[in-house]
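Missing here: one protein chain of the complex. Every other protein chain is in place.
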Amino acid sequence: MIVGEQKPFDEVWEMVRSFKKVLVFGCNTCVAICHAGGGKEAEILASLIRMKAAQEGVAMEVDHLAVERHCEPEYFTPVMEKVRTYDLVLSTACGVGVNFLSERIGTIPVYPGIDTGFFGAVPQAGVFTELCAGCGKCILHLTGGICPVARCSKSLMNGPCGGTNKGKCEISPEVDCAWYLIVERMKQLGTLDKLYEVQPPRNWSTGLYGGPRRVVLEHIRDLEEQDEKQESQAGGTDK
Amino acid sequence: MKSGSNLERVIASGKPAVTAELGPPMSADPHEVIKKAGMLKGYCDAANITDCQTAVVRISSIAAAVLALQAGLEPVMQMTCRDRNRIAIQADILGAAALGLKNCLCIAGDHQSFSAAGRLKGHPGAKNVYDVDSIQLVGILKKMRDESLQEGGDKLEVPPKLFIGAAFTPGGDPMDYRPYRLKKKVDAGADFIQTQGIYDIEMFRKQMEVVRNLGVHERTAILGGIIVPRSAMMLKYMDASVAGVSVPPALIQRMMKARDAAGDDKKKAKELQEAEGIRIAVELIRQVLEIPGIKGVHIQAIEWESAMPEIVKAAGLYPRPTFND
Amino acid sequence: MSEKTSSSDKHGSVLVVGGGIGAMQAALDLADGGFKVHMVQKDPAVGGTMVMLDKTFPTGDCAMCMISPKMVEVGRHLNIDIHTLAEVVSVEGKPGDFKVRVRLAPRYVDPDKCTGCADCEAKCPRKVTSEFEQGLSTRKAIYALFAQAVPNTRAIDASQCLYLTKGVCKSCQKVCKAGAINYEDKGREIELTVGAIILGPGLDRYDARVRGELGLGRWPNVVTSIQFERVLSASGPYKGEVKRPSDEKHPRKVAWIQCVGSRDSHNANPWCSSVCCMYATKQAIIAKEHDKNIEPTIFYMEMRAFGKDFDKYVERAKKDYGVRYQRAMISAVREEPGAGDLVLRYASEDGKLVDETFDMVVLSVGLEPHKNAVEFAQTFGIETTPYRFPMTSPLLPVRTSREGIYITGTYQGPKDIPETVMQGSAVAGEAMALLGEARGTETASKELPPERDLAGEDARIGVFVCHCGTNIASTVKVDEVVEEAKKLPGVVYATNTIYACAQDNQDVIKQTIHDQKLNRVVIASCTPRTHEPLFQETIREAGLNKYLFDLADIREQCSWCHMGKKEEATKKAKQIVRMSVAKSRLQQPISTDTVGVTPACMVIGGGIAGMTAALSLAEQGFQVHIVERESELGGLVRNLHRTLDGSDVQEFLESRIAAVQAHPRITVHTGTEVAKTEGFVGNFKTSLSSGAALEHGAIIIATGGVEYRPSEYLYGESERVVTQRELEKRLAGGEQPKADESFVMIQCVGSREEPNQYCSRVCCQDAIKNAIAIKERNPNAQVAILYRDIRTYGLREDYYKEARDRGVLFIRYEVDRKPAVEKTNDTIRVTAWDYMLNSELTLNADWLVLSTGLRPHPTTDRVGEMYKVTRNPDGYFLEAHVKLRPVDFPSEGVFVSGLAHAPKNLDETITQALASAGRAGVILSHERLAVSGIIAKHRRDLCMSCLSCFRVCPFDSPYIGEDGKVAHNEVKCMGCGICAGICPAKAFQVNNFRDDQILAMIDAAVECEEPGVIGG
Partner (left out) sequence: MDKLAESAASDAVSPVEKPHEAPPGWEPNILAFACHYCAFAAADLAGVMRLSYPSNVKVVRLPCTGKLDHIYVLRAFEKGVDGVFVAG
C-alpha cells in the first residue's frame, strides 16, 4: 500500500490561509490505513485549520469529506458538485489522488495535505516500511526476495559495498544492509551461487526514469488501437 | 600492456607495487595538490586521487589527477558511481584518457548522507545516481578499452587505455561472501585491487586463502591496504566505526602505551604515537607483503603525506623502480 | 420463580458466612453458576479486610478500586441475599440439606427505605472513634462502615446513640426524608435451608498492645500496619499524606518491625502470618511514592517473598526505592521524651547493640483466629486445630471435618488476596460439585414485559432530577435544573424527586413512562457506577429497552464537590443534565445477543491440577476431556511421596487416577497434544494430535512445570550429590540413615538469582520435610541446611521449629557468598560463611542434597501462543488480574491452574484446580451466554481490513474472517472501544458511546456559555 505522512501543520496553514472556503478531502484507502489521510484524519485536519483560523482572526469555512478512493473517478464523481463549491480542496489522498482530482475538478486548486512516501508493509501496528520501489523490472527471484533497488541505499546490483557495518548500512546503524540480508537469505535458500554472477548495468527505463508510465491491459489496448484506426480513417475521409 | 601506466609496469615487473593516496582540497587553489604530489613523488608508483571522498565537494578527481600528473606523480583517478550516470562517467573517462590519465579505480562511493561522517555539512539532500554499481563500472571501462564500445553499444574511435582498479573490503560483512564479490570484480575486468585498510592480519590471511582458492590472485594484482595509524584514538574510532575495519586490541594497547609514556605532555604524546604508528604501519606492510598472492601495498597516510618517505624507506620499498622508455 | 425442580433432596442454595473478598468471590461464582446464596456477615457492610487496604502488592493496584465493583455486584445480585449484622446460631441437617438459624442484630434503619443519602450522618451529634479508620479518626453513632459501603444502608451504633442510650436527640429521624429510622428495631432470627455451607469469616489481627515493649498504645507514633494502611489511603484520616499521629508532622525515618505477634511461640503465635513481609515492602514503597523524603527501614528476620513476582518486588524496593532491609530483632521501642521520636534497640549483624532513632514505627502485626473461633467452629460442628484454625488436609484443602461445610480464605490460615480469591472460587467449585443436580432449582429470574417498538418515534425524554434528601438539594437548585431540562430539545417531561432511587419512586418512573409515552429516561442524581443498573431495570420493567437510559451525576461530581457554591453548582448541574439529554436523544435500543454453550471442558494436562479440576467439573455434571502429553496421568506429583504433614501423596495420586478413569463423564486422551483450538467462550472446537475433535465451552490450562536439573554444586559429577526429590525417593524406599551420617542441604539452587529471580516456594518445605524424616529415622544422623531465607510461611512454620528442635542445623548464606563444594575421597566438603560466628565453616557431607527449584513446563510457550495468553518474565502464565482474577485469563472461558501459573505447594495446586473448575463451572452452567449490550459494533461495509483493531484489541474480538477480511466476534468484545478510537475508517462504534453521542455531549457541555475565545 501507499504510505504517506501528514504535512507539518505550518506548511498546510501557509497553503490554505488565503482561501475562504476550504474542503479537506480524505481518501479512505491506503492513506487511511497508514493513519495519514483517511476521513478521520481529514476531519482532524479540518478542525486544526478552523482553530488556527480562529486564532489568526482569519474568516474561513473549513469542512471535511472523504470517499473510498481518489484514484478512481467513480468514487468522487458523485460528490463533485459539492466539492466544486469550495475555493480550495486540500486533499489528504496520496499524490496520485491529488493529481487525478486536480485534472478533473476544473479551475479549483487541489493542494496536497500529506507527503506521499512509498509503498510499504505494516510489520506491526503503526510501523510502515519501504520494501519496493516500483522500478518496473522485478529481480526479486535473483535476490532472495529482498529488493536491492528499494532497500539498498545505493541500489547496488552486485552485492554489498564496503559500507556494511555489522549488518547495517553506512547511512545509519538503524538501517539494515539490504545486501547483508540478501546474502544471508540466499545462504538459507541454498542459492548463494546466483550472487556469484555479475549483473550487467540495468535498464532503468522501466522505472520512473523512463518517463511517466502507463499500463494498459491487452484487450483494452486492442480497443484503443481500433478506435485510433477508425478516427484516422474518419479523419481521412473528411479530408 | 593494457595502459602502459607506471603502476601497470611495476606490477608487471613482479616487484611489490606501492600506491599512495592524495585527497584534493575543498578549494580552487591547485597548489595544495601540487604540494602533496611533491611529497609523494618518488615514494609510490602511483597515487589515488579521491573522488569527493566522504561525499564532500573537492577538486574533481580528474582535474586533480591532471595536476598531479603535471607535478610528476602518476595518479590513479577514482570514479564513484554516486554522482554520475553512465553517460557522464563515459564522457569523463574519455576526457581523462585524452588528458593522459592511465589508471582508474572504480568504486561505489560514500553515500551522500555521509558528509565526512557528520563533521561537515556536506550535501545530504543531494540526489544520488547509482545508475551503475562499481562492478558494472569496471565492466563498462573494460568494454570501452578492449572492445572500443560504449556501454550502450556505440563505437569509440579511440578507446581509453586505462589500467582498471577496484576495491576490496576483506573484513566487511557478510565476510564469507566478500571473496566471491572480489571475484566478480575481477570477472568484470579489474586489473588491480586495492583493499580497505588491514590491521587484522589473521583475518586477511584467511580471506586471501579463499581468494587464492578461487584463483583470483592470478588474474589481478591485489595491493593490501595500509592506513597509517596516528593515535590510539584514531585506532579505536576505526575499530568501532569504520565499516569493514577491525583493529586487534593489542595494536590499540601498543598505541595507548606510547601515549601514556608521555604523561601529561600532549605534544610529546603526539610524537610518540606518530612514531609508534609508523612502526606499526611498517610491520603491517611487511606482514601483508608476505601473504601469497599480494602484489603490493596501498598506503594511506591520511592528511599526513609527509610520513610516506619514512614508511616506504623503513619498509625496504625505497627506491621505487623506474622505467626508461 | 424456579426454573427447574430438584430431582434429589439437595438444595440449590448455599450459605456463605463472611463478607470479605474470599466470601464474595464464592458468593458471586455460586450465584452466577445457578445457586441461591445467603451471605451472613457480622459487620454492617461487606468488604472484610481488603477494603481497609490502600494498595496491594506486588502491583501497587488500588485495593478499593478493585473490590468496589465486586461489592456492588454482590449487593445487586438477584441471587445473593446479604444478611448483615448477622450471626449463625445453629446448624442442623446433612449435606445438601442444612437448616441454619441466623440472628440478625437490630440496625435501627430500614434497608427498604434507606437510600444511603447520609443526611442522618451529617446531623448526628455523636462522634465515635472509627473502627474502620483504626482509631485514627471518628465516625458518627449512625454510620456507614466506609464511604463505598455495600449495602449503604446506615446503621445505628446502639451503644453510642444518644437516643438509644439516653433517650434524647432523634436528629437522624428528624432529618431522614425517607422515614427509614426505626428506634424500635429489635432484630430477629431467621431460618435458612441450604445445600452447603461456606465459612469465610477471616482472621483477626494480633493485638500488639500485648507486647508492651514495642510501645503500641503508649507511644502515639507507634502504629500498626493496618493503621498505616489508613494513613496511606487517599480516603483515610490524612487523605493519603504520610503523617504521624502525635503532631501530624511528615516523618522522615520510618521503621517497620516484622513478625509482631507471629513466629513467636513464647509470647504470641507460633505461625508465620504469610503476608507481612510483602505488605511491609508495599507500605515502604507506597510511603516513598507519597513522600520522597521518607527513609524506610524494615527490620526483619527472614524475608518471605515466596509468591509470584514477590522477590522481584523486594529487589525493586531495594534498588528503585532505597528501602533498607535490616536483618535484626527489635528488642524494645522507647520514645525520646518531648520529641515523639522513637529509639529502636537492636543487635546489628556483627552482634553490636545499636540504638537508632526513627520518626515513626509501624508494627507489622500478624493474623490470628477470632477470639470466638472455637465457639464459631462448634456452632458449625467442625473440628479445629490446637491453634483454633479449622481442621483441613493438604489434599482436601477447602473441606472441613463435616461434609458439606467448606472453608475459604484466611480463616483456614494466613494467606494473601489472590490465594483467598482462589479459595473463594475453589469452595464454589466444591459446593457446585456437591450440589450439581440441584443447580438452578432455587435461583430467581425476572419476568419482563416485551420491549416497546420505537420505530418511527421521535425522542420523548423524561428527566427526573433528584434532591437526594438534602445531598443535592442543599447545593443545587433542583427546581432550576428541572426548568432548564424542560427547555431542552426532545425533553417532553421533567420533574424533581426526593429520592430517585427509593423503591416507591421506581413505580413513579414506570407510571410516568406510561403516561407521558416516554421513550428515553434521564435521571439526574448520583453516579452511574452504582445506580445505573437499578434504573435500567426500572425502565426495562416499563417496557423500554434498558439502554434508553442515562444517568446524570449531579451528586458525586457536582453537589458534593461544590458545597456552598450554589450558583456555580446549579449552573454545572444544568450543564451535566444538558450533556446527558444530548446523549439520550441519540440513544437507540440495543438488542443483546446470546450464544449457546457446549457444557464440556477441555483440561490440558493430566497432573494433579488437571485431574482435580476434571473431577470437580465432572461432579458438577459436565463432560471433561483431559489431554495429557505423557503416556500416563500424574505429572510431577509422581515424584512426590509425602507432604510436609506426612500425608501419603502416592496413595492420593492413585485414588485420583482411579477416580478419573472410572468417571463416566471424563475422557482421558494420553500421549496426545492439542493441535489447534478455534472458537470462543462457550464454543471451542479443538482438534488433537490423535485426530480426535472435541467441542467444549471452557478450557483449563494445567500444563504444569518441571524440576530444575542443576548443573552446579557437582551435581552429576558425584553420586553423593542428589536433589531433594532423589533423597525423598530413597527415604520413601525405606533407606535408614546411619548414626553420624551427614546430610548437607543447599537451598535456592537455581532460584532467586538472575536469570531466575523468583522463589520456587516448595524447596524450603521439601528440605525440612526430608530433614525431619532423616532425624525421625535416626536422631544421630547429622543434617545441616544452608539457606538464604527459610520460607515456611503460614502454618508450615511449625515444621521449621520441629526441625530445629530435632537438631537440624540451619546456616544462612548470602547469594554473593555461596557455599563452595569440593569432592574429597569419600565425602563432599562444603565450605560456607557463618554469619552468626563471622567465620568460615567447613562441613563434610556424606550426602549433598540440592534444593532445586521449579521451571515452567517446556510446552508453556507453545500453549501460550496457541491461546494468546501471555507469560511473565519467568515464563509462567500471566493471569487476567494478579489479585482478583488469579485463575482467569483475559480471554474469556480460558483458565489456569497449578504450576503452569507459578510454583506452588500441592495443597495450593489442588485449591487452584478447584478454583478453575469453579470458574469454568460458572460458564458451563449457562445454557446460553448473554453478550453485553455495551460492545463495539463493526460495520463491514466501512471496514477496509487494515487490522488496526485486530492488533490493538486486548480481547481478540476482531479477527480475520473466512473471507479474508476483518470480522468482529461480539461475544469476546468487552466494549472498551480501543478499536473505535484507532479505526481509521470509523467502522467501529461502541453502543451508547458512539462518536455522535460523545460529540453531542461535548457540544452540550459548552452550549449557552459565553462564547469561548480560542487561544485566550
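Going in written order, the chains are labelled A, B and C, and every chain counts its residues from 1.
Just so we're on the same page, a residue touches a chain if its C-beta (ideal position, glycine included) is under 8 Å from a C-beta of that chain, and two chains touch if they have at least 3 such contacts.
Not measured: the values here are computed from a predicted model.
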{"item": "Touching residue (missing chain; options C:A339, C:V374, C:A444 or C:C561)", "value": "C:C561"}
{"item": "Contact with the hidden chain (one of C:L78, C:V210 or C:A234)", "value": "C:A234"}
{"item": "Touch with the omitted chain, as defined above, among A:R50, A:H70 or A:R151", "value": "A:R50"}
{"item": "Positions on chain A where the hidden chain makes contact", "value": "40, 43-44, 47-48, 50-51, 54"}
{"item": "Touching residues on chain C - with respect to the absent chain", "value": "64-65, 68-69, 147-148, 234-235, 239, 527-529, 553, 555-558, 560-563, 565, 568-569, 571-572, 575-576, 579, 934, 952, 975-978, 980-982, 990, 993, 995, 998-999, 1001-1003, 1005-1006, 1009, 1011-1016"}
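Convention: only the chains that are shown with their structure count from here on.
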{"item": "Centre-to-centre distance between chain C and chain A (centres being mean Cα positions), rounded to whole Å", "value": "53"}
{"item": "Whole-Å gap separating chain B and chain C, where each centre is the average of the chain's CA atoms", "value": "72"}
{"item": "Centre-to-centre distance between chain B and chain A (centres being mean Cα positions), rounded to whole Å", "value": "41"}
{"item": "Residues of chain C engaged with two or more neighbouring chains", "value": "none"}
{"item": "Residues of chain A touching at least two other chains", "value": "none"}
{"item": "Residue ranges of chain A in contact with chain B within the complex", "value": "153-167, 169-172, 180, 183-184, 192, 195-202, 204"}
{"item": "In the complex, chain B residues that touch chain A", "value": "81-82, 86, 107-108, 110-111, 113-114, 128, 130-136, 139-140, 151, 167, 169, 172-174, 177, 180-181, 183-184, 187-188, 196, 241-244"}
{"item": "Residues of chain A touching chain C in the complex", "value": "28-29, 32-33, 35, 38-41, 51, 54-55, 122, 124-125"}
